[in-house]
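For this view, one protein chain was removed and the others were kept in their places.
Each chain carries a letter (A and B) given by its place in the written order, and its residues are counted from 1.
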């Protein structure tokens, strides 16, 4: 195979893959404007499914829950995670095998085992103490648990990439550890913190299984609502909700593209 | 030294204890449930018993039945096929991206990753729409005699495989791309001079260099695919049950917590065996270099 034909084949595969990746999403978006209740034929443009969404309190509260869950859990995970990340860096010459295992555990544990463990445990704790009733609180706890490792690893790798001499300089410059943290460390790891926050946020929004098993009566998130709607079989409205979520993702994607263009990393 | 230890404790303790309290303890509790007996309505009860493992192996008071074994084999098979397909697609794609102009690469990577920013449930729902009976894809499949008349491509085991490939493709492209980007071109050129056929050049110069990325990708794809719950539930239509569904059903449907917990243990064992095997393979093939996941 010549260089050129290889190139052409690869380009072909690339576009086919893109089609594969975006076709299902495009179909969801397209059929959200379908006049008929059908997944097979598009009979005409209509906004009727969006009209049905308007003022649907359940969807609004599911959206609010998704946002509260993602933001609060990401903030908490960011706080806890960057301490671990720093600790891991500062003490990287010690034997920290147990810590590494602990940090990788939430990453490698299958979602379903993760979710069910927490559900069973929370139910038991609730029965014994009255705390940890299933709801947003338990969901936040669960999400923080799977976000911490990612934050820690990102922050850790940022510290590793720094010149150790910088730390010495900072030590001379600022007397107290608090000032050092505030004026030196926070600014230097800011890019890492931002990307850790966005990753945590994405992980939270993307999660379904763990949320599903730790949720309570009032804490349904958008994915849980959509899951319920799929199980109930009302298809066109789900198309509309899903399309709104896709639009949000598209906006974020474009924004991140512009952001990274302006400041090449 | 004492100060250093205190420092370590202060930075690491909050997070470590969070994970211990909210993940290690819960998992340990779930493990212990597997060794309890199941009450009439499926909740764990004393005394301790190995009954749930017997049930998991297929022994009930109806004698042995192969259902759970089928489920396990189906999970393994689906994982194997899906991972294989993901590698087959991701490998050329990652290579292709790495050979494009530098300013296009971030955009191309983003294009691959963006679909995974949407929720898993929505992504899977898209395929439900696309593969339902009467849709163009299903009609073509029907005309070719691939599916029974009036049936769609969904629900089926094929739809589950497709859903898995779709869901996990980005997880393979990213680490492979990272490997291709670091590719030592001098080595590749030397190999091209050395070996007559491009295939051999690839095998000796390119492939070993991308192996760490490939292994990382396999770990990222195979482990969650093996424990998948959402995709078989939505696309399998009752025929494509996987281990994740077997476990979840014991908590969300026909209740039997100890049996579900035993299933979870089986899943964990399989996961850790997989991780361990990948590490060993990575170490041997990568010339002692450790593969970081």
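Basically, contacts are C-beta pairs under 8 Å (C-beta built on N, C-alpha and C of every residue); 3 or more make two chains touch, one makes a residue touch a chain.
Going forward, contacts and distances are computed from a predicted model.
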Name under which UniProt lists the unshown chain, selected from "Putrescine-binding periplasmic protein", "tRNA uridine 5-carboxymethylaminomethyl modification enzyme MnmG", "SpoVR family protein" or "Aldehyde dehydrogenase family protein": "Putrescine-binding periplasmic protein"
Among the chains presented, those that the missing one touches: A, B
From B:68, B:98 or B:161, residue that would touch the chain that is not displayed: B:68
Residue among A:28, A:59, A:76 or A:249 touching the omitted chain: A:76
Option from B:203, B:239 or B:283 whose C-beta touches the chain left out: B:239
Chain not shown, touching residues in chain A: 37-40, 68, 72-73, 75-76, 79-80, 83, 119, 122-123, 126, 133-137, 139-141, 178, 181-182, 186, 213, 216-219, 228, 231-235
Residues of chain B in contact with the chain not shown: 14, 40-43, 55, 60-62, 65-68, 70-71, 132-134, 147-152, 155, 236-239, 241, 246, 249, 251-256
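Going forward, only the chains that are shown with their structure count from here on.
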Centroid distance [mean C-alpha coordinates] between chain B and chain A, Å: 18
Contact footprint of chain A on chain B as seen in their complex: 4, 7-8, 10-12, 14-16, 18-20, 22-27, 29-30, 33, 89, 92-93, 95-97, 99, 106-108, 110-112, 114-123, 125-130, 132-135, 166, 169, 198, 223-224, 226-227, 229-230, 234, 244, 247-248, 251-252, 257, 260-261, 264, 267-268, 271, 275, 293
Touching residues (chain side chain A, partner chain B) in the complex: 1, 9-11, 13-14, 17-18, 20-25, 27-28, 31, 39-41, 80-81, 83-84, 86-88, 90-91, 94, 99, 102-106, 108-114, 116-122, 124, 141-142, 144-145, 148-149, 152, 202, 205-206, 208-209, 213, 222-223, 226-227, 230, 235, 238-239, 242, 245-246, 249-250, 252-253, 256-257, 260
